[in-house]
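A single protein chain has been omitted; all remaining protein chains appear in their positions.
Labels run A and B following the written order; every chain starts at residue 1.
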Amino acid sequence: MANPMRIRAAAKDGVTEVRVLMSHVMETGQRKDSSGAVIPAHFITELTAKHNDKVVLSAQFGPSVSTNPYLAFKFNGGAKGDKVVVSWVDNKGDSRTDEVQVA
Amino acid sequence: MNHQRRDTLKAGGGLGIFGLLAAAGMIKPEMAEAAWNKAAFDAHKMDDAMSALGAGKPAESADVQITAPDIAENGAVVPVGVVSNIANTESIAILIEKNPAMVAATFDIPAGTVADVQTRVKMGQTSDVYAVVKADGKFYMAKKEVKVTLGGCGG
């Protein structure tokens, strides 16, 4: 099962900044293991972030995104205590959803 | 249900229970809405990548800014940020010219979200990093060279 994300969301001057760290190998499919066998690609393909049920960002990733991906973005509005929910799915169909309250 | 997405899941190999759930539409519908742009992520040439993004030959714009270090200590993790000061920015894509698959990530920016995203990418070698922005249906771009002292795709 996928490990939890670390999400931080902070509202300041009418803008909420969201920073997300995801725990994922982001394997490119271009590397070989010690026996010479290709390590299959395994990476997050899609991500959605919602603020109180409204989608505030959707993203698509390729294997060039670094291992344990980092994402930061900002949306207008948002107040202390609001909910920010981030979900991802990867190319193997695994998924993870975590939420945080805006600080 | 989008067929491209279904193909993508199959291409990922071993359609596990989560894959089946996703294919059956049981994973949050909004995640399935925007199908993963396989053509863009598989593109090995800049022209192919641009056309898969629908961008054609975007004009260089000073209103698109890339934040990235001039030199990265390790290509495995290179911080890249893109800010678009163009009104009605709808999407931002980050491309690494010299990576085998050059499109790193694409972001849809709904109304109310600031056109300002940061992420981190792998870079196999020193390369230009491109930001492609779609605003009001038109495409714009910026690029910046990032030197990499140690490639980040091998290990």
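Keep in mind that, in the parts below, a contact is a pair of C-beta atoms (placed from the backbone, for glycine too) under 8 Å apart; a residue touches a chain by one contact, two chains touch by 3 or more.
Keep in mind that, in the parts below, contacts and distances are computed from a predicted model.
Visitor: Name the absent chain by its UniProt protein name; which of "ABC transporter ATP-binding protein", "4'-phosphopantetheinyl transferase superfamily protein", "Amidohydrolase-related domain-containing protein" or "SoxAX cytochrome complex subunit A" is it?
Guide: From the choices "ABC transporter ATP-binding protein", "4'-phosphopantetheinyl transferase superfamily protein", "Amidohydrolase-related domain-containing protein" or "SoxAX cytochrome complex subunit A", the unshown chain carries the UniProt name "SoxAX cytochrome complex subunit A".
Visitor: For chain B, which residues touch the unseen chain?
Guide: Output for chain B: 67, 69-74, 76-79, 120, 125-126, 147-152, 155.
Visitor: Which chain A residues would touch the chain omitted from the figure, given the whole complex?
Guide: So the residues of chain A touching the missing chain come out as 3-4, 6, 19, 21, 23, 25, 66-68, 70, 72.
Going forward, only the chains that are shown with their structure count from here on.
Visitor: Roughly how far is chain A from chain B, going centre to centre by Cα mean, in whole Å?
Guide: 14
Visitor: List the residues on chain A that touch chain B in their complex, please.
Guide: Touch list, chain A to chain B: 15, 26, 28, 30-31, 40-41, 45-46, 48, 50, 54-67, 69-77, 87, 89-95, 97.
Visitor: Using the touch definition up top, name the residues of chain B that touch chain A in the complex.
Guide: It comes out as residues 8-9, 11-22, 27-28, 30-31, 33-34, 36-37, 40-41, 76-79, 81, 96, 99-110, 112-114, 116-123, 152-155.
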